[in-house]
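Notes follow the structure.
Up next is subunit A:
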Amino acid sequence: ERGSDGHLNILYWQAVSILNPFLSGGTKDVEGASMVIEPLAKYDEAGNMVPALVDEIPTVENGGVSEDLKSITWKITEGLLWSDGTPFTANDVAFTAEYCMHPDGGCQQIAKFTDVESVEVVDDLTVKVNFSVPKPFPYGPFVGAESPIIQKAQFENCTGPRAPECTEQNFGPHGTGAFRVTEFRANDVVSFEANPHFRDAAKPAFATATLKGGGDAASAARSILETGEFDYAWNLQVEPEILNQMAAAGRGVVVSSFGTSVERLELNWTDPSPDKGAIRSTIEAGPHPFLSDPAVRKALSISIDRELLVEAGYGASGQATCNILPAPELYASTAVNWCLEYDVEEANRLLDEAGWERGGDGIRAKDGVRLSILYQTSTNSVRQATQALVKDMWQQIGIETELRNIDAAVFFGGDPASPDTFQKFYADVEMYTNNFPGTDPERYMAGWLCSDIPSPANGWLGANMPRFCSEEYDALVGQMAETAELEARGELAKKMNDILSNEGALIPLIHRGDVSAHSVTLEGVRMNSWDSELWNVADWTRAQ
Partner candidate 1 sequence: MLNYTLRRLMFAVPTLLVISFIIFALLDLAPNDPTGNLPLTIPPEVREQIRQTLGLGEPFHIRYLYWLNQFFINEPLNIIERIFGIEIGNSSERLRIRSWATRSPVVDLIIERMPQTLWVVGMSYVVGILIAIPVGIISAYKQYSWFDQIGTFVSMVGFSVPTFFTGVVLIVIFSVQLQWFPSIYDTTLKVTDWSSFWAQVRQMVLPVTVLALYNAAQLSRFVRASMLDNLNQDYVRTARAKGMKERVVLLIHVLRNSLIPVVTVIALGIPTIFSGAIITEQIFRVNGLGQLLIIAIQGADIPLVQTLTFIFAVLIVLFNLIADLVYGILDPRIRYE
Partner candidate 2 sequence: MSVELAEHPINQPASPAPLVRVEDLLMHFPVYKGILRRQIGAVKAVDGLTFDIRKGETLGLVGESGCGKSTTGRALLRLYRATGGRILFEGKDIAALDGEPLRRMRPRMQMIFQDPQASLNPRMTVGSIIAEPLIEHGVYKGEARKAKVRELLDAVGLNPDYVNRYPHEFSGGQRQRIGIARALALDPDFIVCDEPIAALDVSIQAQVVNLLKDLQKKLGLTYLFISHDLSMVKHIADRVAVMYLGKMVELADVATLFAVPKHPYTKALLSAVPVPDPQVEATRKRIILKGDIPDPANPPVGCKFCTRCPEAIERCFVEEPVWREVDPGRHVACHRV
Partner candidate 3 sequence: MVQVLEVSDLKTVFQTHDGVIHAVNGISFSLDEGELLAVVGESGSGKSVAMMSLMQLLPMPPARIASGRVMFQNQDLVKLSSSGIRHVRGARIGFVFQDPMTSLNPVFTVGYQIMEPLREHMGLNRKQARQRAIELLEIVGIPAASKRIDDYPHQFSGGMRQRVVIAIALACDPKVLIADEPTTALDVTVQAQILELVRDLRQKLGMAIIWITHDLGVAAGIADRVIVMYGGLVVEHAPVQELFANPQHPYTRALLDSLPGRHTADERLRSIGGQPPLLLAEPSSCPFAPRCTHAFDRCRQQNPRLMNVEGRHEVACWWDPETRGPRDVG
């Protein structure tokens, strides 16, 4: 029964700063907003699309997607109301597209609307999205937490350059979700109450909720597992032994789920040495002095004991992997599992064979080139532990490593003046996690195109950090863009994945799960890595 279970306390240690996901792509903001505003369809915990504001998911079979793959038509459920009591219509959907696609709006989810030509309102409850090119996977717009529907009446005057000025709207959007905002304190706490107009009269079970922010992951875990002050906490990337110890108190449960996140090492194929000056780490600087040797790349990979990394830093929320694309099932390759085999002898043998001789200090060198690696990543205690372990493992095969960690805001930022961004890659090896939203890897895999190499010419934009360039790979990417059939797309993706791993453009380490914890009294949590973790907050209840 709606409102019968009292108050729900959620803790996101990265605080929510805005409830408009179009103006902030941060996970915390997207997920916070998902309590209030919803897309037409969501992903469930298995990665399957489930209807939210529509009755069914449009497909080619049911005629919702046109034969030429250039349009998709959504039919909205009848009788939906916004939280202010006004009816939800196709106009709101079309407005949302208009809002995000406005060139001056700075919409951060614009990628969801790639190739969208227009969004037509067919009738009050029918909306049609037209693409400029055939879209084998037309579920970009309006699916998933990153692309929810906002109310036209509320945001009408907030398009384009005015978008950031609508503080009131951005902090308290009307929505169709289970809750509505009662108070918003940016970067601190959001208070909600049950949405009286929610489509299921029996939900949500909680009358009110707060979404608190601030602090760090370990103390967030403590507040669920040890003190029991909160019901749910998100993203508990803490050393596994700490979580286990806290969980032993019995007040809460740690839950995890796996999406597409992979912690990987990207190897720099170009020469990052400082004496190259401005062309450092670009194709023009020439190949890397030793990472250009396939034997070295392979040795680096097989000398890493991934299981140990998991044990030390991830526990149940990590799995050793050799795939850059480990999920969904359909795309996961098994062809490159050679690298899971931790084999120091083999690595040593490879290096010996390739002519890298150990010097007096135990470090290998050839022709005056020492195997000395500068290994950078962002600042985060688990990452630093991983760095330490990897350094130790590479030490065993005669490779010397210097560690460096950089503040995340610098490392992942795009400031062209900073030498420390991951795009500039002024190091030999760098480590971070990436994934892709939703379930379709096409765009993600296109990141290793030759044309995507960051360089001064493109302002260091581009996702191809290893500066990997292969005609074969580029061809596969082109092929995928034209393939609609799911199985075939799976095969293509696996091929690309295998190329990247085998060639050693990067060394996948760990398939990372998301870890959260909830109180033992909270029921109905279905951890989801494909959509907002709060996607089914309407179904959460308090155990009696």
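Keep in mind that, in the parts below, a residue touches a chain if its C-beta (ideal position, glycine included) is under 8 Å from a C-beta of that chain, and two chains touch if they have at least 3 such contacts; residues count from 1.
Inclusion criterion for the candidates: all candidates are chains of the complex that A comes from, given by their letters.
As the structure is a computational prediction, the values presented were derived from the model and not from experiment.
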{"item": "Result, touching chain for subunit A in the complex among 1, 2 or 3", "value": "1"}
{"item": "Of all residues in subunit A, those that touch candidate 1 in their complex", "value": "11, 15, 17-18, 20, 23-27, 104-106, 108-111, 161, 163-165, 167, 170-171, 183, 185-189, 191, 210, 212-216, 219, 222-223, 226-227, 229-230, 249, 407-415, 417-421, 423, 432-437, 443, 454, 459, 461-463"}
